[in-house]
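Take a look at chain A:
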Amino acid sequence: MMQAVIQATMDFLKLYWAPLLCGLVIVAVLPLIVGYIVLVERKLMADMQARLGPMRVGPHGLLQPIADAVKLLIKEDIIPDNADKLVFWLAPVLSVGAALLSIAGLAIGPAFQIAKDINIGILFVVGVSAMGIFGIVLGGWASNSHYSLMGSLRSSAQLVSYETAAGMALVSGLLLTGTLNIKAIVEAQYNEGIWFVMLAPVAFFIYLVASIAETNRAPFDLPEAESELVAGYMTEFSGFRWSLYFLAEYTNMIVVSSVATTLFLGGWLRPFARVHFFNFLDYVPPLLMIGVAGYCLLRTPKQPSRVQQLFMLAVAGLCLALALVLLAPVALPIAKPLYAGIHGGFWFIFKVSAYIYFFMWLRFTIPRYRFDQLMRLGWQFLIPLSIVNVLVVGVALIVGSYFNLHGWSMLLVTTPAAIIALVVALMILAAGQQSSAGKENAPASDFYAG
Partner candidate 1 sequence: MEAERETTLSSEATTENKTLLGADELIINMGPQHPSTHGVLRVKLKLDGERVIGSECIIGYLHRGVEKIGENRTYQQFAPYVDRMDYVAAVSNGLGYCEAIEKLLVVEAPPRARVIRTILTELQRIASHLLWLGTHALDIGALTPLFYCMREREEILKIFEKYCGARLTTHAFRIGGLQYEAYDTLEKDVERFCKDFESRVAEYETLLTQNRIWIGRTKGVGILTAEDAIAFGVTGPVLRASGVKWDLRKAAPYAAYDQYKFEIPVGTTGDTYDRYLVRMEEMRQSRLICLQAIENIPAGPILAKVGKVLKPPPGEVYHAIEAPKGELGYYVVSDGTVQPYRVRIRPPSFINLQAFDRMVRGHLVADVVAIIGTIDIVLGEVDR
Partner candidate 2 sequence: MADEPREPKPPQPPPGEKPAGSPSPTATPPAKPADASAPAAPAAKPAPPAAPPKPPVVLQTPLNNELVARLRAKFEAGIVEAMEDRKQAIVTVERARLGEIALHLRDEEKFDMLSDLTAVDWPKREKRFDVVLNLYSFPKNERLRVKAWAADGEEVPSLTGVWPVANWLEREAFDMFGIVFAGHPGLTRILLPEEWQGHPLRKDYDILQQDTAWVRENLGIESGQ
């Protein structure tokens, strides 16, 4: 028996050492990445709000995430007296576990995917990341506090409703490929020569909105709405547990933007990947890196202390090295086979970053929805619209295949479909406004019941 177990373990390791290693790397590196996303968010927010943001730790606050992480780790770990200890302990772990697990299904470039070629591909990512909701709900419940409970109730209602819309949006995207496999999805976009965001813009829009709601980001950050529920389900969590929730939230952001990138924005493909005329775009990544390095070098003499100057130089050097790595596949024939891996990774990360940037931009700009408004938006606007969209995209595809359309010419049928969906959207909005004008003070219906 013992031997059998050892044998099985060996088999397992032999078969799966590479993904295991990748998984370990991701678990180790992701907190750092998340930390830097937070830093970028704070910097961007500061920039939009006419201030500087973190500036103290490291040059331009570049080491702030590390300081934050250390602070969170050494903070006192408080478990409320009347909390359900087991669940209180379990909840953040569940949340972060689900988020990390779903990364496994993503393909960051054609070469880098942990769970390679799984048949259910994108569904795996969506499904597993949806399990993170348990962490939120149970965490709020286990805290034994009214604010937490309301936060988790809001959260569960919100996630369940927006998951439907997001799923429907994904379906209309998937209709275009006919596969769930992530690699196949991106390859389909390569073969068609067009990103699916062009073919199914309405679906992309729905997914965009729903994904913001699913990650609890502003303007849908009601479960943790600071000004109402203190911190929602996280109210009673502190220190490391709290940072796990934080990690889960940002990891989920990465996951949803990766899904959107894969399905709608051409995954790791360069813009116009099949058009040779646009090959010069291959030089954009290294040039970008060189630009960043140049900026760092320019700023180096202005740093106040020696250490900071050295740090800036190090950052510049890192960027230059990256630029070289990015340049190699396009310049050196020997490195040609690495092209897809390296540049694919770059473009994928670039697109994901752009998507996340949009999230942040929204957060700084617009106020928060109220809960009934959020539910109304989800159930009365997004879900009907997404269902209609699936319908019209399906019809458009049938028409397209009848006329044997491919690539850009598909726009001939999908654009009218999108327009129909938009018209429907406007009609839904108008109807909603009429009905709300009719009963202005209608009690905020029992949105918990749904």
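Miscellaneous remarks
Following the convention adopted for this analysis, contacts are C-beta pairs under 8 Å (C-beta built on N, C-alpha and C of every residue); 3 or more make two chains touch, one makes a residue touch a chain; residues count from 1.
Regarding selection, all candidates are chains of the complex that A comes from, given by their letters.
What you are looking at is a predicted structure, and each value in this text was computed from that prediction instead of being measured.
Evaluated over the candidates 1 or 2, chain A touches in this complex the candidate numbered 1.
Chain A meets candidate 1 in the complex at residues 45, 48-51, 146-147, 149-150, 153, 218-219, 221-222, 225-230, 363-373, 440-441, 443-444, 446, 448.
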